[in-house]
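Here the complex is missing a single protein chain, while all its other protein chains stay put.
Right, chain A next:
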Amino acid sequence: MLSFASQMHRMLSKYGLVSKQLWEIMQISNILLCNVTDRVSFWFVVTDSSENVTTVPGSEVEAAIRMNRNRINSAFLLSDKTLQFLKITPTLSPPVEPSTPVWLIVFGVVLCLILAGIVFLVVAGIRQRKKKNKESTERENLEEKCEVTITVENGIPCEALDLKAGHINGVFAADNERFTSL
């Protein structure tokens, strides 16, 4: 209790709204504790040590405590939850918010990666198609010149029937592309 009284005295006199004249006069004994219970809870009043012993108005004490909540808490190594001043709701500090929300930055990174991937694939596809077109025109010119002998079985050429490997599905291969094996 003594520790609390001394802390309150220090706070009120040094940082509080108590007028300068009272500063010197006020002593630790001005802080009176009452109704102390087992649970370390109590009432306290602050008196001024002028001739008429009056209590410092509650609103001033409240304002002082509100301003210095942090110091009081840290002096006792307690927090707003463990040191409670009834009827003084703590002014909460807002959560730290960076100027640009973090998620926008991450989103920007992700979007750039996706667009880069799309552009890469589209350009690669166009290049591949140009190369294949060139090759197929060359091959067509070749075929017109030479004769190709085909072995036929059951009316179907053998090259077409390759039953061991995966078939190239004619419907989906309209663009002369190969598929990855699954």
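The working rule: contacts are C-beta pairs under 8 Å (C-beta built on N, C-alpha and C of every residue); 3 or more make two chains touch, one makes a residue touch a chain; residues count from 1.
In this text, contacts and distances are computed from a predicted model.
Engineer: Quick one: the chain not pictured, UniProt calls it what, "Phospholipid-transporting ATPase", "AP complex subunit sigma", "Sodium-dependent neutral amino acid transporter B(0)AT3-like" or "Proteasome subunit beta"?
Structural biologist: "Sodium-dependent neutral amino acid transporter B(0)AT3-like"
Engineer: Of the residues in chain A, which ones touch the absent chain?
Structural biologist: Residues of chain A in touch with the missing chain: 37-41, 89-95, 101-103, 106-107, 110-111, 114-115, 117-118, 121-122, 125, 136, 139, 147-148, 150, 156-157, 159-161, 163-180, 182.
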